[in-house]
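The full complex has more chains than appear here; those shown keep their coordinates.
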Amino acid sequence: MKTKVICPGSFDPVTLGHVDIITRASKMFDSVVVGVLNNPAKNPSFTTEERIELLKKATAGLENVEIVAFDGLLADYTRERGITAIVKGLRAVSDFEYEFQQALFNKKLNPDLETLFLTSNSDYMYLSSSGVKQIASLGGDISSFVPECVHDEILKRLK
Amino acid sequence: MKTKVICPGSFDPVTLGHVDIITRASKMFDSVVVGVLNNPAKNPSFTTEERIELLKKATAGLENVEIVAFDGLLADYTRERGITAIVKGLRAVSDFEYEFQQALFNKKLNPDLETLFLTSNSDYMYLSSSGVKQIASLGGDISSFVPECVHDEILKRLK
């Protein structure tokens, strides 16, 4: 059985929490697609291309991981790509509620599509891209929150 | 990559909610171990042997599913058996809280062990073995809650 899964998200920018989930998924599934949501209307801090570039560097050692831009309906995209399941990290109950509704929605739109949840590593339970951006904008140190290999790049962009 | 997962539980008795999770896991992973907790101290309504027998019948069509009795520490058992992940269904926030703590606990005891959560099918969100037993004991109809092939067997035992 060859199982392909997707880790969808904005990744604006990638954090150590994202890298943790992607790495753990890559150990359980044959192929992991990291789907970067192409959402210019939401005014992301990093362009889709920049976010893909950062993710590529941050996951450089993982051979079965592929980074792609993605738009449209996730339920359709997964069908086209032969993806069996969405993999998401959960940090807290509020994450769970939202993701739970999304999972039921996606199952209605594509009954073959599963959603699998992983619990966040307890070190990253408080971590979000928006938190990282807020701290950087206030001059705080973000080195415990983002991958070392892209730290300078992220910091330069956020200042 | 060959991935083996475990669906642990009491299954006292098996419900359609359990069968749904086991079936969906069997489509994503090479091998699914259904681990029936051997817990005589908790006075289960069905013996471990009976619970295994009911599960075998209820999952008869699934070739990559194996039913086993299991006791001791799940984190140890999975290591011995080469199991990569625990797969659990989540019905509600209260499930999530408890399972979240268990998942962090298990990760501490066995850092290689993942826990993957699936959302329950919305038809089974209210369903639990104890609910089934309560309804049967009050003379209610349990045919929408348990697999048809073991319905009579379960009902006879619960009366």
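Should a chain be cited, it is by its letter among A and B, assigned in written order, with residues numbered from 1 in that chain.
The rule is simple: a contact is a pair of C-beta atoms (placed from the backbone, for glycine too) under 8 Å apart; a residue touches a chain by one contact, two chains touch by 3 or more.
Keep in mind the model is a prediction, meaning the values are calculated, not measured.
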Complete-assembly copy number [criterion: all chains share one sequence; 2 shown]: 6
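As a convention for this text, only the chains that are shown with their structure count from here on.
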Cα-superposition angle relating the copies subunit B and subunit A, to nearest 5°: 180
Subunit A and subunit B, separation of their C-alpha mean positions in angstrom: 30
Sites on subunit A touched by subunit B in the complex: 1, 3, 24, 27-30, 84-85, 90, 93, 96-97, 100, 103-104, 107, 114-119, 122
